[in-house]
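With one protein chain withheld, the remaining protein chains of the complex are depicted in position.
Take a look at chain A:
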Amino acid sequence: MTASLQDPVLSVANLRVSIGGRTEAVRGMSLAVARGETHCMVGESGCGKSISALSVMNLLPRGIIRTADHIRFQGQDLLAMSERQMSRLRGDKISMIFQEPMTSLNPAYTIGSQMSEVLERHRRAIRRQAMDRAAELLARVGITAPGMRLGQYPHQLSGGLRQRVMIAMALMCDPELLIADEPTTALDVTVQAQILRLLQKLQQELGLALLLITHDLGVVARMAQRVSVMYAGEVVETGAVGDVFAAPTHPYTRGLLDCIPVPGKTQTGEPLGNIPGMVPRIPPGFAGCGFRDRCMSAAPECAQAVPLRDAGGDHSYLCRLPPDWTRASAA
């Protein structure tokens, strides 16, 4: 099957992930990432962002079960793939970057040996070619003296450098899709900005499809073309990033945006918004809106199935309220 230009690189429909039959970690998540597009998944910790990404890679820990209508990558059905086929895809066409650069490199090997291994595995490259490619990519991610870095061990590198190495390593085989799971969370603010700029530059140059997981709305505003706001295993609101930020509709999205101080808009001394409570654990058979316990606008009918509403364009959200609701009209 060949994918046409318009087809998304990755398309996930109605993904459900169940942890040991006791917790529904992801409940019917759908998502599409097109070539050259950055899609951000945003939400609090425990909303099912990372676990959705791991489901796409089929790297879920034992005892966690995924089901979906389809998970397609470049037209291929990932659900039907054997473990062997999947591992041929991982690191080759689909790459992943993790949150903790301090621990995602193996302390027992040099940078060069870890990087070239990926190319040797997928492309049957010989060590010298792979090393050349690694040096080229290290230079590309802005590491000076790549030749020297190749011979160093992870403990000799700073966190920011290690994350650059991870990015370079993810690019070894020219992937089509890059999944970045909170790639900047563990880094200093200044280094965060550098890494984000780097990801953006690489994504534009290489035409990657980038699925970026973050809990930082600032990152979303800066990086994404599309955003999916996740809450308790559901995408509660999705759309082009401009639409969602200009007209946030789901109470959770509005709540998240209220938590952020906006220069020139938030007055000194004025309290920031907050969302009371924390993300609930959703048992099987749960019905209705997962956010209703924390929602300011909750009503009795929120305990029933919630409609997916269209807010114009590609912008949709999962709530009983109309697109133009206000606090006053909801109450």
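To be clear about the criterion, a residue touches a chain if its C-beta (ideal position, glycine included) is under 8 Å from a C-beta of that chain, and two chains touch if they have at least 3 such contacts; residues count from 1.
Simple rule for what comes next: contacts and distances are computed from a predicted model.
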{"item": "Missing subunit (named according to UniProt) among the choices \"NADH-quinone oxidoreductase subunit L\", \"Peptide ABC transporter permease\", \"Heat shock protein Hsp70\" or \"Nitrogen regulatory protein P-II\"", "value": "\"Peptide ABC transporter permease\""}
{"item": "Residue touching the undisplayed chain, where the options are A:M96, A:L137, A:L150 or A:V227", "value": "A:M96"}
{"item": "Candidate in contact with the missing chain, chosen from A:V12, A:L105 or A:L208", "value": "A:L105"}
{"item": "Sole contact to the chain not displayed, among A:V118, A:L210, A:V279 or A:C319", "value": "A:V118"}
{"item": "Which residue of A:H70, A:R88 or A:R281 touches the chain not shown here", "value": "A:R88"}
{"item": "Sole contact to the chain not displayed, among A:L78, A:L150, A:M169 or A:L202", "value": "A:M169"}
{"item": "Chain A, residues in touch with the chain not shown (by the definition above)", "value": "57, 59, 62, 87-92, 95-96, 98-100, 102-109, 117-118, 121-122, 155-156, 166, 169-170"}
